[in-house]
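Of the protein chains in this complex, all but one are displayed in their positions.
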Amino acid sequence: MNFFLQQLIQGISMGALYGLIAIGYVLIYNAWGVLNFAQGDMVMIGAFAILIAHVFMGLPLLIAFPVAILMCCIIGFLVEISAFRPLIDANNTRRLIATIGVGIFLRNLIRVVFGADPYPFPSVFGNTAVEIGGLTIIPQNIWNTVIGFGLVLLLSIFLKQTVIGKSMRATAQDREAARLMGINVKRNMSITFIISSALGGFAGMLISPVFFVIPTLGTLMGNKGFAGALLGGITSNPGSMIGGISLGVLESFGAGYFSSSVQASISFGVLFLVLIFLPAGLLGKKESRKV
Amino acid sequence: MKTFHKIYRVSRIWILLLFALTLPYWIPNNYYLQVANLGMIFAILTLSLNILAGYTGLFSVGFIAFYGIGAYTSAIVVTRLGWSVWVGFLLAGVVSSLFSFLLGLPTMRLRGMYFAVATLAFGEITYQVFLNWTSITGGTKGIKGVPSPEFFGISLRPYSKYFYLILIVLVIVILLTRNLINSRTGRAMLAIRENDIAAEAMGVDVPKFKMIAFLIATFFAGVAGALYGHEVRYVSPESFVNAESAAVLAMMVVGGIGSIPGSILGGFVLTMLPEYLRFLGNIRLVIYGAAIVAIIIFAPKGLGGLIEWIDGLLSGTIKRGTHKKITEKVEDKNGHS
Partner (left out) sequence: MVILETKGIGIHFGGLKAVSNVDFSVEEGSISAIIGPNGAGKTTLFNLIAGFYTPTEGTVHFKGKDITKMKTFERTYMGLARTFQNINLFRELSVMDNVLLGLHTKTKCDPISSMLNLPNKLKEERESRKKVMETLEFLNLDHYVNEKAGSLAYGLQKNLEIARAIVSHPTVLLLDEPASGLNTNDLETLSQGIVTIRNSGITVVLIEHKMDVVMSISDKIAVLNFGEKIADGDPGEICSNPEVIDAYLGKDEE
């Protein structure tokens, strides 16, 4: 039973991060109608940002974190304004290709600058495990979960309560109508990309002590986040958190009860199963067609 | 001027063919000849991706997987089972199509985005299989000693001879693609790309024709993979990593989405160029990424649009200034979609 709980906690902690990445996909998909294939690379950017701020520049974590987040936001904004904004009214094919192009660009730029070798990242929250009721819990697990859920909560408050958030939701529902209502669609698109980049970046920072910091981190994490988003239903914010956590738990049980090689293939397995049996995901709405 | 247009229209295909046939004599350096061969193989691969993405509007992100499946299939049946290389080529296409069929079954009735994701995942899985199924694929070491084909006792091992084999396959693929586009099947594919709702109203069974496009495209991709394997005579997972999918995508976009001459030029140029720009090293892919984005934004018709424009000028079918109008129309269309 303890082992079961242990794996569950481990899974939820990892899943919270997948959920963060997944929400990045969903926000952009809702606002832009296209899957952002560069979303995973924003996770990688986040990991490198904290690496630069904390390890290379030697800033203490409390300062390094906001600095890194700021870097992510700036890069997200630059990407949006240079690559995606010119295509705001282009067809889906062109937009999809642009996101793939951006991903290739970011991934390889980082590889050219930092090399392909992995960088270790020191544990942020300490390695001292805490004993609670016979369970050994690593602080990282708790913090991942807390920060993951905290950010999702903040996001939903932002979207539901603030004027900008509301206008963002309106833009996501019907861009043309929003434009007619005088909503600044371009600004909202920028904010959407900045928030998605920041969320991806957060996930990257939290992951960096667990994995090494490496340019291909984005591909790996992007796939997981995407599988999570799809499982949750690509259009739903809470759905993608649930999807991400479900995936994290599945992976954790897969690794715990079978082997770690099973873990690697679980996200792909989930992806295919969802595609075949549950294209609308757990919480997504079935898209009605417009004739 | 009229006679010039006429002469050009009659002679353009022959000039092109003459150029292609004499290419090995223009490139005496064996190394660059091999690069030229690779360029043509990538031209075939780009063309096949174009059938899927350019003509049918279906985005495959991990397309290199089918190229890899083709390369491994042929290498395995030839080296382990001792079958003829020619059978290997054919089987490469068939097996590649077989996998696309299995992948297409669940995904063809879904929207394009899901298909793109499924192919991305498929690409990753395929790479893992190449890497880890050591007993069949040789793992990281790959398969060495893949033989060159023989044609009535003549070994096609020298690059200058293998060149002609690739050229023949390329010409066949070009002709088949062109015929396909000007047919009931090809039009159904174009209709799906343009407007799937109207396509359905025309009686087009959308999932079925998506599947047909997928099968044809992956067949060609598989054959291209086998051509690659028997050219370099060595097959290993490293040739089929995700970055290669990105390169093929770049070739298609730079060449021009939905353009046959564009695909060929895109495949060729982007294979040749990095060889001449070796000093750039890893920056190649950075440039690819930036180029994809820039071309998609500023020149969605790519090199193919340029070729068609020059061709139109020379053959007198378009007047100066029409090029601009065409791009405007593209913008207009996209604005409505």
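The letters A and B name the chains in turn, as written, and every chain counts its residues from 1.
Definition applied: contacts are C-beta pairs under 8 Å (C-beta built on N, C-alpha and C of every residue); 3 or more make two chains touch, one makes a residue touch a chain.
Predicted model only: the values in this text are computed from it and were never measured.
Interface note for the absent chain: among B:Leu131, B:Leu180, B:Leu270 or B:Val293, the touching residue is B:Leu180.
When the omitted chain is restored, the residue from B:Ile27, B:Val117 or B:Val204 that touches it is B:Val204. Only one of B:Ala191, B:Ile260, B:Val286 or B:Leu303 touches the chain withheld from this view, namely B:Ala191. Contact residues of subunit B toward the unshown chain are 176-177, 179-180, 182-188, 190-191, 194-195, 197-206, 212, 216, 329-330, 332-333, 336.
By definition in this document, only the chains that are shown with their structure count from here on.
If you average the Cα atoms of subunit A and of subunit B, the two centres end up 33 Å apart.
Interface of subunit B with subunit A (complex): residues 53, 57, 59, 61, 106-107, 110-114, 116-118, 120-121, 124-125, 128, 197, 242-243, 246, 249-250, 253, 257, 281-283, 285-286, 288-293, 296-297, 300, 333-335, 337.
The touching residues of subunit A, counted against subunit B in their complex, run 34-35, 37, 82-83, 86-87, 89-94, 96-98, 100-109, 111-112, 219, 223, 226, 230, 264-265, 268, 271-272, 275-276, 279, 287, 289, 291.
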